[in-house]
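Of the protein chains in this complex, one is absent; all others appear in place.
First chain written, first letter: the chains are A, B and C, and each begins at residue 1.
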Amino acid sequence: MNDTFQNTAAKRPLVSLRDAAPWLVATGFLLVMPFIFTANSTITIMNQMAITIIFALAYNMLLGQGGMLSFGHAVYMGVGGFMCMHILNMVEDYSLPLPLPLLPIFGGLFGMGLATIVGAFSTRKAGTVFAMISLGVGELIAACSIIIVAFFGGEEGIPGDRTYGLPFFGNEFLHPIDVYYLIVFWLILSALLMYLFSRTPVGRMANAVRDNPERAEFLGYSARKVRFISFTASGFFAGVAGGLFAINYEILTEENLSLILSGQILLITFLGGVGFFFGPIIGAIVFTLLQTVLSLETELWQLYVGALFVATVMYFPGGLAGVLMMHYPSVKLGKVKSLVVPYLKTLVPAIIGLLGTAGFIEIMFHGRHAAVGDEQMTLFWISLNSHSALPIVVTLVLAVGGIWVARRFAPEMAEAWHRSITPNAPPPPAQPPSTRDAA
Amino acid sequence: MRIKTLFGLTTALAIGISASAAFAENIKIAFIDPLSGPFAAVGASGLAQYEFAIDQLVNQQGGVLGGKNLEIVSFDNKMSGKESLIQLQVAIDQGIRFIAQGNSSGIAHAISDAINKHNKRNPDNRVLFMNYSAVDPALTNDKCTFWHFRFDANADIKMDVMTDVMAANAALERVYIIGQDYSFGKAVAAAAVRDLEAKRPDVEIVGNELHPLGKVKDFTPYARKIIASGADAVITGNFGADMVGLGRAIIGAGFEGPIYTYYGAATGITRTFGEAGKDTIRLVQEGGVNPPASDRAADYITAFKAKYPEQDIAQARITNVVEMLAKAIDAAGTADDVVKVALALEGMEHDSLWGGKIFMRPQDHQAIQDVHITVHTDEGIQFPLDNSPFGLLTESTVEMAGMDSATTCQMQRP
Amino acid sequence: MSAGQGSPPALELAGLRKSFGKTEIIRGVDLAIGRGERHAIIGPNGAGKSTLFNLITGRFPNSGGHIRLHGNDLAGLQPFEINRMGLSRSFQITNIFPAMTVFENVRCSLLWSKGYRYSFWNMVARSRDLTLGTEAILEQINLTARRNLPAGVLSYAEQRALEIGITIAGGADVIMLDEPTAGMSHSETDYIVDLIRQVTVGKTLIMVEHDMGVVFGLADRISVLVYGEIIASGAPEDVRADPKVQEAYLGAALEADH
Partner (left out) sequence: MDLFLVNLIDGLVYGLLLFMLSAGLTLIFSMMGVLNFAHASFYMLGAYFAYQISTYLGFWTGLLIAPLIVGVAGAGIERYGLRRVHQFGHVPELIFTFGLALLIEEVVQFFWGKSQKAYDTPEILQFALFSIGNNSIAAYKVFMIFVSIAIFLALLYVLTRTRVGMIIQAALSYPKTVEALGHNVPMVFMGVFGVGTALAGVAGVIAGPVLGTFPGMAFVLGSIVFVTIVIGGLGSLWGALLASLLIGWMTTFAAASSFQFADILLFLGMERPADMAASKLRDLWTLTMPQIGPILPYMLMVFILVVRPHGLMGKRGL
């Protein structure tokens, strides 16, 4: 990750261990996961996560690295997915010799093809013009998906069967676990390629154009062309994600093109943090868990997701990754330990306060909407009566008290953090990275 | 910090999913329908009706298989096909063998397709699909599977009933068909044209059009066209906000004839139409509640309203799903071998709580039952909807509707 | 000292005009700047100096006349195309990439000239050529110690130095600096002037500057722009002595300066 050229005389090895380590760890982690979570449902959720990660990383090529805010990026994933579905069905109908694992390439190519067309007129400017064109194009293609039934299959969408293709080394991809490894392969490959893309000349210039398009033009680069290349590359990887979606779910519907999905990916990417390469990965994991797991626990999950999102934008514009990276200097200086006590003092009450608030909301909701006579509810594994005063008072006290205590200790926590990122020796001008790439 | 707590929380939840599979004494039915988002009202209503039906009609009557209880487990699919498939997998992992879903034929197709694949690939833990509301005819025709059972009358049967009633009205001269631009809206339009041509070739179809689904803000121009066409009656398959918007615009523009609908009532729609919709809005449905078929039915509704004051018996067929499934499990003697349960359901005859018989046609797994045309009114209503004075009064009934309707289903049996 | 005979001048303006709406800002400027010359354009506020710069670098389209770089007409070219022909500029208001590190700032400005263009198959970190080039420039502008800091946190003088570094990094042979010492203290100004002198050896330098000390210290030739016209052009001593200039502009400033 570090660009410093350590020793100009020595020849740099092709891949240094330091550079490769995070990738090797991630790969190992991904390979082991199915042995820890063996249930089909958790594997399905992990598949969903992996697909979302690719899509979010592709999206961040625009938003984080290129400074282009898109409200219609789902169409590139969707169109790639639909094409894959049609190819899959052709493979079945005409017995084409196409092994399933290669299918996402076609998704990528078609996603890129569409991005080439749209990018030709939308990347002239970044900012609002680009955002509004993306919104318009997104809406148009989403509308087409319902009108042009022959291609998009209308409301039922286009189903297919991944198992009818050629067996791939004897694997017919019958089970989610087989698909998991296929997706993981593509996840690692795509993430690696996207990471490397950000290290290429055009990838670096994408950052420059994001920060100051005019200056970039006076360095010999056409801002438009740099944006265009980022945009098509992003379209490619979005299409790969679409192809994987086709393989995993074996169906594509109009929802894959909808503005809702486009909005979601913006939310995911920003939640994770646009300023860091790994930000969208965190965002995708957290959001998928919230969506599939929290929604099993409470009907109000979207309320919590909305609140989390707004709070993130307000207090941590660097996203979750930004929060993590705020502590990178502390780790480097070996001062993490000094943070434990002040953090506990603030965060434990804060968590209690938040859980108390959530509990209060849940009790209110249950009290209003549950069936008559059905007054028992389970909250955080505790059974209680939603119509009696006690639980309401308790949660309110927890909420108010917790947040009050947290607020009292918050300055102390901030102070501790500042101390932890400051070396003991003379202080050089340092800047918390959280606000860095936000603009 | 924040992240760690989130991770901790979510891992705990993730483990929660798989752990709950361990204690499975009850026979569970997975309810996969929207419980959040814009369509949550319909999902929540269906869930309440399932909970009540299971409790009243099965568990309080001694359960199934000599004392086992049924249990409904809800899964929020957010009205998304992708989420439905994830939740389906979660349900299957929890050892659930019966899947109930109804909102959106698109999602029903996705689930039916996924279940078909799952059962083929995993012969050891197959599941059945209890479709209680999705009415796309294809599900019991071209796309039929052995694992899918439909308890509602399908769109074609409903249209057959609707046009029977319309055909009987000698004064009818012009009909206007309008619907949402998606598969169901198109199916309704096609069926209406076909049936009217067959039954009343003299009736002129003065308009047949589609509008984008959920995108029209103002329905007035459509209403103007309908008035201008001189139509005597309107047919629409619209649901949700599109139904309300269209209905109010048509009535507001001065239309006085009947508006035949599939989904023009309950979950706020009846209350919103209120006085304006009186004697105009008509609904084709199974299981009418005004007048109730029997004292037993009346008591059931009263008890339901006492427990769920905010909800209504808007999908009466849910009691049929529950009772017939319980009967089939008892007859099969097992709740694990779903093939046996499915075979027991095939051809089953059942006396519905709402009067009349239900026959689960074995050729296509389409429930054949009495279908009514009801009218939105506040007169003679014993059980109103939406806690308003208005409800649906049964005007006419076709018994065992669609009994001999054709099907293109070529059922693949295991 | 000035342009070599036979070959076209580095930059040539002929009858250049620019109007915004009805107001004419540049009213027929003729100027030829020879290769290797250090040319300063001075003039009172509002004379059109920055507009002239923006016209030459393609930021604004001109309303009439010609601009030729090494004899090639620049009409209708985009800034990036002009840059590729060997003309580079800095800005009056600091114009760097604040979120990127100092190292990145310089490396980005080297990319095009090192021939990487729109490549997405080369890793920038693997190019010794680039890294060495960047390090050399960092050394020249004295920012090696600051290389890994975000450019936005540098001091003002450091940012100005970085801006000059970015401007010269691409190896352009015509360098245009827009008020490189604006807003600087005396010591900072001296430092920047030295820096400019160093990094523009063998190049054509065109600059707009208010600080007369800087102008007379650096420039071989001076043009005076008043109300969109060049009223005098020549060696510093001649310009200083020109009564028109004295009258229009220099008088007060020179008296204050000495």
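In this text, contacts are C-beta pairs under 8 Å (C-beta built on N, C-alpha and C of every residue); 3 or more make two chains touch, one makes a residue touch a chain.
Treat the numbers as computed from the prediction; the structure is a model and nothing was measured.
J.: What shown chains does the left-out chain touch?
T.: Result for the missing chain's touching partners among shown chains: A, B.
J.: Among B:I205, B:A241, B:A298 or B:M400, which residue is in contact with the omitted chain in the full complex?
T.: Among B:I205, B:A241, B:A298 or B:M400, only B:A241 touches the chain that is not shown.
J.: Which listed residue, A:A143, A:I177 or A:L193, touches the chain dropped from view?
T.: A:A143
J.: Where the complex has a chain not shown, which of B:R174, B:R194 or B:K225 is the residue touching it?
T.: B:K225
J.: If I consider the whole complex, including the chain that's not displayed, which of B:V216, B:I259 or B:V375 touches that chain?
T.: B:V216
J.: In terms of residues, what is the contact footprint of the unshown chain on chain A?
T.: Output for chain A: 63, 67, 69, 121, 125, 127-129, 131-133, 135-137, 139-140, 143, 147-150, 259, 263, 266-267, 270, 300, 302-303, 305-307, 309-310, 313-314, 317, 361, 365, 369, 435, 438-439.
J.: Against the chain that's been left off, what residues of chain B make contact? List them.
T.: These residues of chain B touch the chain that is not shown: 38, 40-41, 44, 181, 209-212, 214-218, 220-222, 224-225, 227-228, 230, 241, 244-245, 248, 252-254, 267-269, 271-272, 274, 310, 386, 388.
Here is the rule we go by: only the chains that are shown with their structure count from here on.
J.: In terms of CA centroid distance, which chain is the most far removed from chain C?
T.: Of all the other chains, the one whose centre lies farthest from chain C is B.
J.: Using mean CA coordinates as chain centres, what's the gap between chain B and chain C in Å?
T.: The computed centroid separation for chain B versus chain C comes out at 74 Å.
J.: What whole-Å value do you get for the distance between chain A and chain B if each is reduced to the mean of its CA atoms?
T.: 36
J.: Under the touch definition given earlier, write down the residues of chain A that touch chain B in their complex.
T.: Within the complex, chain A touches chain B at residues 37, 39-42, 44-45, 48, 143, 146-147, 149, 154-157, 159, 161, 163, 174-176, 245, 249-251, 253, 255-256, 282, 286, 289-297, 299-302, 320, 323-324, 343, 347, 351, 369, 371-374.
J.: Spell out the part of chain B that touches chain A in their complex, as residue ranges.
T.: It comes out as residues 1-3, 5-6, 10, 13-14, 16-18, 21, 35-37, 40, 44, 48, 51-52, 75-76, 78, 80-83, 85-87, 89-90, 92-94, 104-106, 109-110, 113-114, 117, 121, 136, 138, 181-184, 186, 212-213, 215, 306-310.
J.: Using the touch definition up top, name the residues of chain C that touch chain A in the complex.
T.: That would be residues 57, 59, 78-80, 83-84, 88-89, 91, 95-101, 103-104, 107-109, 111-113, 116-126, 128, 131-132, 135, 147-150, 152-153, 166, 170 of chain C.
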